[in-house]
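Pasting a structure here, questions to come.
With one protein chain held back, the other chains of the complex are shown just where they sit.
What follows is chain A.
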């Protein structure tokens, strides 16, 4: 999978995204040697971190010395492009990021921010993890999750459909049924 036809390694990008939040714990752990080594061992070549409003700056690396190439940025209007070109996405638990990634069919590890007061977001990640659509981790367990994950066991997510809701709204308001 990581080999191109000519035998040269192709880029396999891990994209880390925190959305518009401030989630230094995730950026820090993604930049830790432990996690980077594990990602490299599993055949990933690039680590791209979208760090949002956080203040921790990862160490950039070109990856020439046989390790993971690391790059980061704060915000981008083209998150979708980064998601599309990624081989693995590690995301904060925002529902927007989660569903955007799942709808692109990308393997996803959601890292729950334990510092948030009202942490209902972990509910969604845990429920989707139970249904095997993604992996759910905490900053401290990300390393183990990467080491033990089996991407082939993930179940593709089929997006929810708003049609039943629309139908009930129409019926309630007395509009004739759609044919």
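Operating definition for what follows: a residue touches a chain if its C-beta (ideal position, glycine included) is under 8 Å from a C-beta of that chain, and two chains touch if they have at least 3 such contacts; residues count from 1.
Simple rule for what comes next: contacts and distances are computed from a predicted model.
Think of the chain that is not pictured: of "E2 ubiquitin-conjugating enzyme", "UDP-N-acetylglucosamine transferase subunit ALG14", "UBC core domain-containing protein" or "AP complex subunit sigma", UniProt labels it "UDP-N-acetylglucosamine transferase subunit ALG14".
For the chain missing from the display, the contacting residue among A:19, A:58, A:107 or A:139 is A:19, taking the whole complex into account. Among A:10, A:57, A:151 or A:166, only A:166 touches the chain that is left out of the view. On the side of chain A, touch with the chain left out of the figure occurs at residues 19-20, 94-96, 99-100, 120-121, 123-124, 126-127, 160-166, 168-176, 178.
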